[in-house]
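Incomplete set of chains, arranged as in the complex.
For reference, chains read A, B and C in written order, and residue numbers begin at 1 within each chain.
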């Protein structure tokens, strides 16, 4: 019986590469990983947005309307609905002039109870140290 | 000896990230390690069978077929990423598996080292 | 020359734009270029907006990324794909993608 913690560190912008999208979909896939593992074994993802990656967390992304693809907003909400830990770097949102009101902080509209957290980079560094594997993109 | 899981999300040809992943796999297997190579996003291009060798394009089919014969290497493509690009089961290179994304997480679970090449 | 530049990135390409000169220069922010029109890093607008040019931003790409016209720097005019076709055929002779 073991839990392995995977740190998905997202530093890229939402729509130029698929990197942040795939990081989110892989993190969410942790919900069905048990079929491959022994009883009691688990994978626990934590998702951290750093650098330009914090721009994934802006509200009102209309990618579905314009391009017919799920927005990163929807993926972040889905991960909060699944109670994944989601951290957003404080220094980076300040550097880019983003207000907390513009950020996706919860998934209440779809019934989620877990909230995203805005934390100093030092907290994210601690997460990076504590996880078993780092998946940065 | 350890297990290395490489996740590669980069497109075939040009970026050379897939070439890097394959060469690193070869070197690791040669030293007695085992390697899982997970192909997601545009990297699923590598799972398409029938790639023709030209001198202007990377051609990785041959080294991968050789890696398969060692028994210490497995390559799996993300099924949804492949289907979205029009690669169906019958289009898949021999020896390459197809699973959903949770396969990668399970491979990371039992890996000693993980290298996630996330960009394009 | 009359040159239209489609600027699709925020972190690269500024070196090329910096040197480009044209009698008539239009810079159209598309894709990840839209952050030049919307984000003030360390409180400062993108240096590209200081260039002598006419600036546009593609509304669809703006909105896909969570911004609206009200977030756009006053020097930049939002345009649609339809407007972009007219800019390409009527206002500029050469077009480059950065």
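The rule is simple: a residue touches a chain if its C-beta (ideal position, glycine included) is under 8 Å from a C-beta of that chain, and two chains touch if they have at least 3 such contacts.
Everything numeric in this text was worked out from a predicted model, so none of it was measured.
Whole-complex stoichiometry, in terms of the displayed chain labels, is A x2, B x2, C x2.
The rule we apply is simple: only the chains that are shown with their structure count from here on.
Taken as a contact graph, the chains are arranged in an open line, each linked only to its neighbours along the path. Centres computed as Cα averages put chain B at a distance of 38 Å from chain C. Between chain A and chain B, the centres computed from C-alpha atoms are 25 Å apart. Each chain gets a centre from the mean of its Cα atoms; for chain A and chain C, those two points are 29 Å apart.
For chain B, residues touching at least two other chains: there are none. Across the complex, chain A meets chain C through its residues 13-16, 52, 55, 58-63, 65-67, 71, 73, 95-97, 102.
Within the complex, the chain A residues that touch chain B are 4, 6, 12, 17-19, 22-23, 25-26, 29-33, 35-37, 41, 43, 45, 133-137. Residues 7, 9, 40-42, 81, 100-106, 108-109, 111, 113-114, 116, 118-120 of chain B touch chain A in their complex.
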